[in-house]
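Here the complex is missing one protein chain, while the rest keep their positions.
Let's turn to chain A:
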Amino acid sequence: MKVLVPIKRVIDYNVKARVKADNSDVDLTNVKMAMNPFCEIAVEEAIRLKEAGTASEVIAVSIGDKACQEQLRTALALGADKAIHIETDAKLESLHVAKLLAKLVEQESPELVILGKQSIDSDNNQTGQMLAALTKRPQGTFASKVEIADGKAVVTREVDGGLQTVALNLPAVVTTDLRLNEPRYASLPNIMKAKRKPLDVIAADTLGVDLAPRVELVRVAEPAKREAGIVVESVEELVNKLKTEAKVIS
């Protein structure tokens, strides 16, 4: 079974994004970048499937400018067999990403595509579902457990009321939630080895996907700031303030 893992280069999750002074966007100059955390979980899951003998090949793919090759090398160091960089400088919406990925799915015919559930920059939570739709595959989103057996992926999903389990006919699309696994770190020897693993580059504009924007970013602003609060000395004072000042309890 071939597994395709789309990964995204994003702001490091420890870094607080700052808005540009002209309100045109978020300022990413000299900001630490990393693999989207949910994509790390996706890579880990694919590698575990390979270690278990279920997957035969793990292909990592990233769409973006040259810099995202850094994250592809990380995926290779973690255990992916091959990487594909779909190169473009265009600002992409999830629909564009899903359409480009659908082209790759056509070429590579993976039986399973594992994506992150959400990019921590756009907070879109769309691409996996869109890719599933475009490739006419069933989807198991927000997965906390994935089992492959008898031509099916049985996926336990984190939903608002608890956990839901669905069975998907392969080929299928899965998106990862936080509790699916705990990603490993790349070891130094594996980082060295990754430099020799194949990384193919495909120009996005050779794939025949219209990348024209459908949504315009008008303005990016700081959220409303909360007023600094006070420190209370005791439970008694706290309860008193909540009753008489904030009036949120009676």
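Throughout what follows, a contact is a pair of C-beta atoms (placed from the backbone, for glycine too) under 8 Å apart; a residue touches a chain by one contact, two chains touch by 3 or more; residues count from 1.
Operating definition for what follows: contacts and distances are computed from a predicted model.
J.: Which of "Cytochrome c biogenesis protein", "Protein FixC", "Aminomethyltransferase" or "Electron transfer flavoprotein subunit alpha" is the UniProt protein name of the chain not shown?
T.: UniProt lists the chain left out of the view as "Electron transfer flavoprotein subunit alpha".
J.: Return the single residue from A:Leu4, A:Met35, A:Ala98 or A:Leu207 that touches the missing chain.
T.: A:Ala98
J.: Check the options A:Thr54, A:Ser144 or A:Asn190 and report the residue that touches the missing chain.
T.: Residue touching the chain left out of view: A:Ser144.
J.: For chain A, which residues reach the chain that was dropped from this view?
T.: Residues in contact with the chain left out: 11, 13, 16-19, 26, 38, 93-95, 98, 117-118, 120-134, 137-142, 144, 154, 157-169, 172, 177-179, 213-223, 226-232, 234-236, 238-239, 241-242, 246, 248-249.
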